[in-house]
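Excluded from the complex is one protein chain; the other protein chains are retained at their positions.
So, subunit A:
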């Protein structure tokens, strides 16, 4: 004979980590949405947790591929692109990639300078102009 589970087992032991009140607030931001019953709220909250875990996992994979320990926006973006259903609704909402700062531009230029083959002695280089002022 199957053991009789206490009534509240399923609803209590699988408590969502996300506060349902906040989820409800987010849903209500859309005026077209009328009423949402209690079970719908619980289901969407669980679905949201699944989604969050999924995105986190995929983003971590991307970060790993790029040999990074810290997950960043760009890793998220790639993860979103790779999953069609998510990409369909989310890709356009992601913030634009940050424009490289001047610092970064200078760093990149310095790197490519270092990688170039040495030019013949005496060749005039614009670097000389800038080096005077650094």
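Just so we're on the same page, contacts are C-beta pairs under 8 Å (C-beta built on N, C-alpha and C of every residue); 3 or more make two chains touch, one makes a residue touch a chain; residues count from 1.
What we mean here is this: contacts and distances are computed from a predicted model.
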Next on the checklist: When one chain of this assembly is omitted, its UniProt record names it as which of these: "Golgin subfamily A member 7", "Nuclear transcription factor Y subunit B-5", "High-affinity nitrate transporter" or "SKP1 component dimerisation domain-containing protein"?
Outcome noted: "Nuclear transcription factor Y subunit B-5"
Item to check | Positions on subunit A where the hidden chain makes contact | outcome: 7-11, 14, 17-19, 22-23, 25-37, 39-40, 42-44, 46-53, 55-57, 59-60, 63, 69-73, 75-76, 80, 84-85, 88-90, 93-95
